[in-house]
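Scroll down for the structure; my scribbles are underneath it.
The other protein chains are all here in position, but one chain of the complex has been omitted.
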Amino acid sequence: MIMIELYLTSGLMMMLGVYCVAMKPNLIKKIIGLAIFTDAIHLLLITIGSRENGIPPIITPENVNTFSQFSVDPVPQALVLTSIVISLSITALALCIAIIAYRHFKTLDTEKMSDLRG
Amino acid sequence: MDVIVKTTVKGLFPFILLFGVYIILHGHLTPGGSFPGGTMVVVGITLVALAFGLRKAERIIKEETAHIIEGTMASFLIFLVIFETFFRSVLTPSGTIFNLWSAQQVLLLNVFGGIMVTMALTVIVFLLIKE
Amino acid sequence: MITIVLSVLFLAAFLVLVLKRDIIAISAIIFSFIFFLLAYFSPDIMMFAFSGWSPPFGIVWVLDKLGLFMAIMITGIMSLTAVYSVKYVKERKHRYYTLICLLTIGLIGISLTGDIFNMYVFFELMSVASYALVAFLLNKESTEAALKYLITGSLSSSFLLVGIAMLYGLTGTLNMADMALKISGGPVFMIVLGLILGGLSLKSAIVPFHFWLPDVHPAAPSPVSALLSSVIIGSGVYMTIRIIFTVFGIMSIFWMLIILGLITMVVGGLMAIMQKDVKRLLAYSTVSQVGYIFIAIGMGTPAGVTAGLFHLFNNILLKCLLFLSFGIILWHTGTRDLNKLGGLGKRMPWVAFCFGIGALGTAGIPPLNGFASKWLIYLATWEVSPIITSIAIIVSAITLAYYLKVFSCIFMGPSTFKIVKKTPKTMLIPIIILAIICIIIGILPQIGMMFVEPATNVLLEQGQYINAVLGVG
Partner (left out) sequence: MMKRNIVVGVCMVMIFSFMLYVFMFPGFGEWDNKSVAEHYIQNSLKETNSANVVGSIVWDFRSFDTLGEETVLFTAAMGIFSLVMFGLGKGEGK
């Protein structure tokens, strides 16, 4: 079943993302780790909706009648569209706050930040 | 930025814009709707902003007007989505299935969503550049 | 009907910025408060399917007694805080009010949807609005706290999304009632429930993930931290309860929840005693109150669930009262440190009175509402196992200890500050209203029970919820 590899890769990406967020002191790396984690979930969502030799869920004049047997499940794709926008807005906000934090602390290292907070 | 970047951006910008608008308009026929199309348009604008500096990009869309357009477009989108049962009876799907004017509901919402995404992303990009 | 409220709320959020008027946001929130109050007293469960699609295919909002109960609490607290922050926030007021209005939309969305993914979208909307609000003051402390809150918050909501993706994989639908039919309660669903609760426990400040709350509270502006600890934690707790009872329909005694609740209660109480900073102390007391709620809910018996919901109701009121009244003290003196403050009682009698009500209420002193709910919790836990009740009583003694310490430090003793400004009216009225409500519910707990009783049987009769939603479909 092709999907086992995809589930494994999405699991590995999730582990990578959480490791990166938990262990890396640098702030930008944490934000990148978050982005990796959310992309892993998008991969997971798409593999849930996948199907053997399925075709993309666009009805074109040719495949109108054979569409319903082969089409991939469209619902997770709609969920992924929404969650991509949400992860974009979180990353944009995180970067903006990181810029302001850098202006205050002159460093992006979260350990130093918490002792500098004073 | 040096000359090479400027000329390439000058050459590329209209095509990027055209392609983005195409994706938004054909949201209900081809894959990709308001969000991918909107991001493409914004990529074009950021290219101009980076290559020619913010003042040139501001000539295309000033940041305050981007805000105003986004506010009004969002309020319009709200009405369309929340009162959609009413709109559905008004916009009877007349066109044939696969040409441009076929899906009134999805097409209208797609276009307004695309405009709103472009305005929101221009605001975010301009603010981050100004930062 | 609800379309009008929703469009008014959404429009207010967008128009406040365009038209540069704050009154739009405040009036929109108060209008929705009145609407939800009226909607609460209509007999049956109102349902609204968006754009006309019947439940399993379109999104549906279910206005049952529990959801409306939360919506009334949320809009009430938001309108009081919006009035409070008219004077508190001096610069960039329009952006502050747009964010407050968007936060209200997120919270109402969470409490009323009948669709899991829609709940995730509004949960995310609430979190993004609160990240921006926490970082609003832009000083050194608040940016660092906002970053910490943002990273842990978005990590936890991603775990929630993993849980929802798996639920879709297993059941094929996204509608909560439809899903409740298909969930068979096998071991697989326990794992999915564990994941979802792991994601949600951060937002409802359960022990292993409560560390962000004490850092965020001192850094956020007072009205925001009042909202944060009362309504946002309340909606996190509401989501956990809704998912456990309505979607998974687990009625048995939920030992894992009770153990977590116990640890949260004890840790919150102990940490609160050592604090020097008043807001950190209040944050830890919120953590321990959430522990109380989860013990009661974990009982699974009708008495336990009623006690838990009643305590949630009181906790939201009392925490908001405490933070807002301390906000005034902070507004005057500017310091949060306990040993610097002192002797403000004579100068600010009203604030001292309200802070006292809040402090004694959370500690559970008889005439106030905190006592009513804690007494119910003791009764509920007594049937199951007396050990839990004894621990609960000890922790509420500890709460009384550190609240008396705080009260005496701030209000009695030598007066170190001379108060220059007079407390503005708009900041005093919300606290007095909250204090009066707490006293009324304390003296006549039946009023509170009148709200909480129907909410619990919404939770307990899962079947009634399902055929209300799908019966129409």
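As written, the chain order gives the labels A, B and C, with residue 1 at the start of each chain.
In the analysis below, a residue touches a chain if its C-beta (ideal position, glycine included) is under 8 Å from a C-beta of that chain, and two chains touch if they have at least 3 such contacts.
Just so you know, these numbers come straight off a predicted model, no measurement behind them.
Within the full complex, the chain left out of the display contacts the shown chains A, B, C. Contact with the omitted chain, checked across C:Arg92, C:Lys276, C:Lys340 or C:Lys425, is made by C:Arg92.
Across C:Ala28, C:Leu125, C:Ile164 or C:Ile466, the residue that sits in touch with the chain not pictured is C:Leu125. Interface with the hidden chain, as seen from subunit B, comprises residues 27-31, 33, 67, 70, 74, 77-78, 81-82, 84, 93, 95, 97-98, 102-107, 109-110, 113, 116-117, 120-121, 123-124, 127-128, 130-131. Residues touching the missing chain, restricted to subunit A, are 3-4, 7-8, 11, 14-15, 18-19, 22-23, 47-51, 57-60, 64, 67-68, 71, 73-75, 77-78, 81-82, 85-86, 88-90, 92-93, 96-97, 99-100, 103 (touch as defined at the top). Residues of subunit C that touch the chain left out of view are 10, 13-14, 17, 20, 50-51, 53, 56-59, 91-92, 94-96, 98-99, 102, 105, 109, 117-118, 121-122, 124-125, 128-129, 131-132, 135-136, 138, 162, 166, 169-174, 178, 182, 188, 191-192, 194-195.
Heads up, the rule we're going with is that only the chains that are shown with their structure count from here on.
Rounded to whole angstrom, the centroid-to-centroid distance between subunit B and subunit C, based on C-alpha atoms, equals 37 Å. The mean-CA centres of subunit A and subunit B are about 23 angstrom from one another, to the nearest whole unit.
Residue positions of subunit A in touch with at least two other chains are not found. Residues of subunit B in contact with at least two other chains: none.
Within the complex formed with subunit C, the residues of subunit B that make contact are 67-68, 71-72, 74-75, 78-79, 81-85, 88.
The residues of subunit A lying in touch with subunit B in their complex are 56, 58, 60-61, 81, 84-85, 92, 95-96, 99. Listed in rising order, the residues of subunit C touching subunit A in the complex are 117, 121, 124, 128, 131-132, 135, 138-141, 143-144, 146-148, 150-151, 154-155, 158, 161-162, 165, 168-169, 174.
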